[in-house]
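Before any comments, here is the structure.
All protein chains of the complex are present and in place, except for one that has been dropped.
We just call them A, B and C in the order they show up, numbering each chain from 1.
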């Protein structure tokens, strides 16, 4: 029945991207253009990341009405790393509400110059997209939702959410990455102890369990295809475009997109918001979740990173995308004659 | 003839706000609710602002197809103050292009904690919405556009632009405010000298003339009605909805809206972007330019300010507005069942 | 024989304080004046410190020629806490030399406003008088002196040094304090992990062992009498005035006194250097090591602390002392007619 709806809509050109084929051929052109870039360095702080080929490059997209397109290495699993941050934040918002979550974590960029200052004026980490904030969000997932669950059940709980967000597509776990992250965790340990000293956590948190949980979320695997569905779920107000499942409440999605917009690309966030103007989140795996609200979600993946830890090909892809299409958040939808409205 | 177009569109309900009357009655309800708020303090650093009645409260809106609504004190002139910053920035972008302008001024919020640090890592002021950045923008208008114009011609040039942005509605100049601003300018003098020391300005700038020009831009007057048209011109990709005049290029408008979104509300900008999600700019006059891209522009005006220098009633109005309507930048347009789509 | 020397010098009035009795009676007056102060709060972050009576108040002094005077609670053991920092620093200097030690730790005050910034421009902790620097110093004692020693031997090594500095007077260890410190170590753990991330430590340090060692140094006990001998050893160029033992080289002592002068009193250091002008180090135990170079050492002890963690009575005692005597580092020795030269 679903298929009939898809087919009839295609027939009527009622899709959000009416000329989908033409659109995809343009996407492929951008993909190929970026393929020629051989800059950046694969993350090397743990051997499992360092081993990733710098040639991997995949782009998948999924529109809010379920049309899909993939090109390149879109079936190869990679660990989500910081791309998991907007998702754990989304779960926390969905379960606990914005008011509770933001008692513990702020809603603003930290300012590029002072990343050494871990906490804002209210003694909270600046936002859930930075490590300190994501560790706090993990503590909320552990302590406030169903405190009595075992550690295994808590992990399953988050895993199940990720699965629903991805329309039941590929979600895995890379235990070697988890163990490596835990061994190379000086900075995250420093952050966690510093925050506990400043009473940032819910009471009686077990710091070690909490950091393990955080590293486990970072060590979950996806591939471009499954991650593009997650992005599309965010583009679609929390309803998975593949399954129709209302995974997240609209308010939770709005808050996630707001902070992806202002804080999702490390120290490049302000510049990205200005020049690309789309909610996105990158990770040291080289992956990028990109959301075009009310239109589609994309996953870009290519391991070589620039000096600010964002995927070189991913950033360039986004620039090209908004150069051609009116996808920048503040492109005018009627009067932007130099841009295409797909 | 224009009227006939308007009438026929109204008949066909083809306006961006099809049920305009109902919409306006909701706006009026919010207006009245905010009227009951008696918090905040009128700016007092110069006597001309201090004398403003704390009871003034006006709201005007203008849709991109020219439908208009006003309630309260919408015909009383006030000086634009910082509400002029996005407009001078827009002129600079329009005339010089983004690339030239942003050699001199950044594109990112400064971070709430460190407003004492005037310059970013590239030795530029952080963005054109803060005083330092707006002073630089004024120097670009003076030095780079038509260097040989007299000071009077330069002022006329900017004035003419403001006039076009407002569809030729009320734009005035308050000389008493200008003179007072100039006398109470310790901070702006400090910023200007500091920036000249750091070679932030175009070469051979006359600092005194440049500051005068900046104070003159801040001392230009508008009323809620004329300012709502300016906001609407920004909502409409740079085409004035009243005159059809293409005042600004779409790219210039996109950049202005991006920075109003991230930096327009002083130290409340991050919070405002999160909870209201609309490009806006406030001034110590108590005015607020608010843009709902592709839909309408608003001007809110009420002199009493909160601790962060934003209009108390203005902020509250915006919160109510996005609570009721799906105007937040990241509200989902299809799946936000608790919100109205006007 | 030593006694005969003392007696004959006394007879000849060749002591550094010729009128010792009169001097002591003035000291006792200051002691009594300060006894009447009932301000400040006993440190409460661990129960062992919290239990200390706020009435404890002791002053001991020992001149460089071995004359001694004590008044009040000078035989009650207390843990040295931060008073151990100049001593571990002195041992490191003595064994490794200034050049090696200061590859790992700076020599300057951190500036009052930015105690959140743990490291200086060279990525070293600012100085050995702050926690971060003292932790590094402990790692140098462990790793660079005799690496192959067992943990027990390393502790004995430091303990033996403390014993010699105090002329074999009371040095103990409070295991309950050690265990409490270790349990309440969020801040120190954060510092240590942060420094390891920034490669501040010698290679292959065991972080846990190093922190334990640091807490053990802080948990060593002294009383006013033994600590006044330590201070006097510093006043006397490293030679213990009681035993004649050359415990420290003169260069090591000079460096210790320099940094006690500029950094010894937490965020009050600059103010203390200005108004008291003597090298000193305070601890949360309420103790203060005070050195009058070439004259004497003092230990002041009173648990109630002011807002900057210095002993209230201790600070007041020092102010009175330099008001009466020409002990301020920059008092003129000939032309200070309003001050006594004892």
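The rule is short, and it goes like this: contacts are C-beta pairs under 8 Å (C-beta built on N, C-alpha and C of every residue); 3 or more make two chains touch, one makes a residue touch a chain.
In this text the structure is predicted, and so the values were computed from the model without any measurement.
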Interface partners of the hidden chain - shown chains only, full complex considered: B, C
Residue, one of C:28, C:120 or C:245, that touches the chain absent here: C:120
Touching the absent chain when the full complex is considered, from C:40, C:133 or C:293: C:293
Touching the absent chain when the full complex is considered, from C:48, C:67, C:88 or C:107: C:107
Sites on chain B contacted by the missing partner chain, in the whole complex: 116-117, 186-187, 189-194, 196-197
For chain C, residues in touch with the removed chain: 64, 107-114, 117, 120-121, 236-239, 246, 250-251, 253-255, 257-259, 261-262, 270-271, 273-275, 277, 279, 293-294, 328-339
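What we mean here is this: only the chains that are shown with their structure count from here on.
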Central chain (by mean CA position): A
Angle of rotation relating chain A to chain B [CA atoms, steps of 5 degrees]: 180
Interface residue overlap between copies chain A and chain C, same or different (over half shared): same
Most remote chain, CA-based centroid, reference being chain C: B
Length of the line joining the C-alpha centres of chain B and chain C, rounded to whole Å: 59
Euclidean distance of C-alpha centroids - chain A vs chain B, Å: 33
